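In what follows, a structure is listed as structure tokens, so that the remarks can point back to it.
With one protein chain withheld, the remaining protein chains of the complex are depicted in position.
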Amino acid sequence: MTGTDIRNLILSAIALGICALLPLSGSGYWLSIGVTIAMFTVLATSWALFSGPTHYISLATAAFFGVGTYVTGLGFETLPFWSLIGIAGVIGAVLAALVGLATLRLSGVYFVIFTLGLAELVRQVITWFQNKSGQKGLYVLTDISEAGIYWMLLSLATAVFLTGWLIGRSRLGFALRIIGDDETVAVHSGINSALSKVLLFMVPGSVAAMTGAILAPRYVYIEPSLAFAPMLSFQVVIMALLGGAGRLWGPLVGVIPFTLLWESISSNFPQQTTLLLGVAFLIIVYALPRGFVGLLDDLRHRTRARMAEGVA
Amino acid sequence: MKRRTALKFAAALALTTSLATGAVCAETIKIGAAAPKTGPLAGGAAVSQWPNVTLWAAQVNERGGLNVGGTMMPVEIIEYDDQTNPGETIKAIQRLATQDEVNFIVSPYGTGLVVAAAPIFARYGYPLIAVSAITDQQPALSKQFPDMFFTLGTTSALAEDTVKILTDMREAGQLGNKIAMVNVADAFGIELADVARGKFNEAGFEIVYDSSYPLGTQDLSPVIKGAKAAAPDAYVAWSYPPDTFALTEQAVIEDLQVQAFYTAVATPFPAFGARFGAAANGVMGPGGVNVDDARFQEYAKAHEAVTGAKPDFWASATTYASLEIFEQSIEAVGLDRKAVADHLRTGTFDTVLGPISFDENNNNQAFWTVGQWQDGVFKGVASRNRDGSVPVILKDGWQ
Amino acid sequence: MDILITGLLLGGTYALIAMGLNLQYGVARIMNLANGEMLVAGGFAAFWMYTAGQISPFLTIFLLAPLTFVLNWLIYRIMLQPLVKRAKSRGQLETDSILATFGLSFVMVGLMLSVFGGDYFNYSYLARPIVIVGDTFALNRVAAFLAAVVICGALYLWLNHSRAGLSIRAIAVAPDSARLVGINVTHLAALAFGLGGAVTAVGGALLSTYLTLDASTGVIFTLKALIIVIMGGVGDVRGTIIAALLLGIVETLVASLLDPGLTLAAAYTLFILILLFRPQGLCGKKPT
Partner (left out) sequence: MSNTVLSLRGVTKRFGGLVAVNAMDFDVTEHQVMGLIGPNGSGKSTTLNLISGALKVSGGEISLRGTPITALPAEQINRRGIARTFQLVRLLPSMSVLENVVAGAVFGHKRRWGQDARRHAETLLARVGLEGKGHLRVGQLTYIDTKRVELARVLASDPKLLLLDEWLAGLNPSELQIGITLIKSLRDEGRTIILVEHVMDAIRSLCDTCVVMASGTKIAQGTPQQVLSDPDVIRAYLGDDDV
């Protein structure tokens, strides 16, 4: 048991090391794809940490992300960059806790749309303040390089995976699996489901805000319509679900092929990008009903069955 | 509609065939372009950005290409849709620079997207001639990105000249002293309103209604009704495309009686004139052109022939001019990007808008600031260092 | 009074945006993220008919309604029914339908882009003032409002008094029990989905008389429709109408009396407050 754990840890560390070398390859192109993959891995994995076990589909990613970009946008001239990431994380977590407390009573699609409305509300309020204060568009002119951003995202991804792994082994993680299976059983087994969910919801909130803070220098120009674009929330959900939200590594196997597919469609069919992306979505939904994780599981079962047959 | 689509299709076909044949006979110059085809800014890019790229490439190739050190090299356009998403813009520019290895890249569309792409342009040494990026941050930006140039003017100039036009009208006794001002609550609108507010106060105007509305508001009648209740003499809206139409329509319906009526982005679009017909007469907006200038007329004719649509009266010609600047620089110094960038800094370029050169902040000093619909065309009424502005007329009702 | 009427008119607009989605989600259980694209497509059709043939949008809708009904019925039968069949749980269907209709919305944007281009489109239709109790309003908005009243009224009567309508309501309230009393759920879900799509497209045609649209704007309407449907309570026509009108009035109140800059903030605050105090929406049934 622990043997496998150690093996997995070592393998992950090696994989991480290889990923960390990407900027040294000198290809800015692959680096920019790497940044995209790292960004969505962070967002989708942390999203799935909450949504996987609880089955709540949150569309609030853009809200937290946008808040994070604004933290950097407003503070990068006065505070060191690393502290801004921390501040963004704290603000994201606090915001998520508030949202979590408010949304406990909602179920299913009501929660989905609530989070969507929340993201829009945050955006409207920030816009309004910006307007009242006569604050212009924020220019984040820094000398932080793309490689720097990539490494920061990679570290954040590592932190997210470690958090996920630790949660998975903790009572909290076990509680959440029970809640996901049957919330009634959970509360009658002594689980404070409300508290567990709020605690867990703080993870994607905080992580998305930190991601926004890290990426702000890349976008240079911060304005509400770009920072809070609702498309981001949808992309995260889609990638996590395509991968499979039930496993810690599920979103990762969704993000990588999906980003590459997106990239290859964008580059090869510039006139029909949107159309073909849509078609690709549909094909994936119909061909991979349980996401890439489901596909891999099926393959594994099949080979195992075949091996068992061989033995018999 | 059908005819237009057919025309577009024919143009596209002609372009591809010309490219195909071009590719056979000589080495091509690859020009990259990434701008929205989908997403919130797609509507604007479809008017001001994409048709000009198509037009320019078609014209250059019709001539046999660009003269690079004596050889005629046709141009090949590589287009990407950035989906109005800065992340996608960054990826697309990266792709153009490193995978397609294009010679030059046309500026993206929209302040946020242009500025997001600027570091990539800088890293790979591509000069960036920004068009649809209006900002007062030009000194800071050109300091950080020395090869970034600006063509469409500054926020301050747009706002200042609008105030100046109204001030002149007041001095001439045509206009009272009361201003109603609204702005779309987005970086662009906020910045313009902020500058204008100060200038209006400075000029001794009384702002009787000052308000903002969020992007995506579906009913702007309260904004017009509120302004109307304040009985202004002039109405100024720092607006975005869908709202520009909605505000003007509401003004028509409410019969807002003002001597000057100004709406921002999309006012110079041909669709605006088509939509409001005679009611558009006297409506002011940003930009404008010298419509009597033969070069512009020739450009507009070619634009319609090749792309099936009329150019707008602001960013269209400037976008085209930015390509002419590339064209002339390449023909002057060749395909070396560093040399082209240096040439941009020092040269003067002869464009559809007249001569263009860049100052020490990489800023074009000659641009149109205010235009006005007069008899079905959007004529320039105020500019910085441009000739051919016409006198402004009073907004005389909506019929 | 002026504010009230302006608010009601805006509410009518919102009802047109959200009514179709309510039918689709409430009955067919499909959270249709391509709803806004269907609306824009309806607007495109009206625009095209008007500019090409000077045909009034109010006539176009009679052609549009059956066409889009069939189109949406087919979408349900071909695309969505397999998802419904394979879904083991409500949650899985929700996930699958989000993914599938998200893809569909991309496809529709792509199609509209290639057919009509990315340009803004609008036209002037009934852009005349009309005076109601001493205040002026846009005739096209008033006309669209009246059409919304007719559509919502007809839907309400149909759902409450016809056999098919009652069956549809039964499905919305209790799908499993409906099956037990001999209601053909699959058939009626397809019917409701088609009907919802048709209502949305007709709404788009009416909205196009006063809103400027382009191929990519659909998502704005989808978001608004989702908010309204949830606010009103899933599967309840009255709830959607009340929510739409309430939203219209609140937005207009805030815009007129407080600050137009806070309109949307107020709208979302209202939405969030309603959900906090009535988690099932205004008229929704409490989940057991």
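Order of writing sets the chain letters: A, B and C. Residues in each chain are counted from 1.
Heads up, the rule we're going with is that a contact is a pair of C-beta atoms (placed from the backbone, for glycine too) under 8 Å apart; a residue touches a chain by one contact, two chains touch by 3 or more.
The structure presented is a predicted model; accordingly, all values stated were derived computationally and were not measured.
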Worksheet item: What are the shown chains in contact with the chain that isn't displayed?
Response: A
Response to the item:
Out of A:Asn8, A:Asn192 or A:Asn268, only one touches the absent chain, namely A:Asn192
Worksheet, complete the sentence: Sole touch to the unshown chain from A:Gly86, A:Gly180 or A:Pro257: residue A:Gly180
Practice prompt. Please give every residue of chain A in contact with the chain that is not shown.
Written response: 171, 174-175, 177-178, 180-182, 184-193
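What we mean here is this: only the chains that are shown with their structure count from here on.
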Worksheet item: From the C-alpha centre of chain A to that of chain C, how far is it in Å?
Response: 31
Worksheet, complete the sentence: chain C residues touching 2+ other chains are 109-110, 113, 259, 261, 264-265
Response to the item:
Note: chain B residues in touch with at least two other chains are 37-40, 185, 212, 214
Worksheet, complete the sentence: As the complex stands, chain B meets chain A at residues 37-40, 78-81, 83, 85-88, 90-92, 94-95, 97-99, 111-112, 115-116, 118-120, 123-124, 135-137, 140-141, 144, 183, 185-188, 190-191, 194, 212, 214-215
Discussion item. Considering only the defined contacts, which chain C positions touch chain B in the complex?
Written reply: 2-3, 6, 9-10, 13-14, 48, 51-52, 109-110, 113, 115, 117-124, 127-129, 136-139, 141, 210-217, 220, 224, 248, 251-252, 255-256, 259-261, 263-265
Worksheet item: Which residues of chain B touch chain C in the complex?
Response: 1-2, 5, 8, 36-40, 42-47, 50, 84, 182, 185, 211-214, 216-223, 225-226, 241-242, 245-246, 249-250, 252-255, 266, 269, 271, 275-277, 309
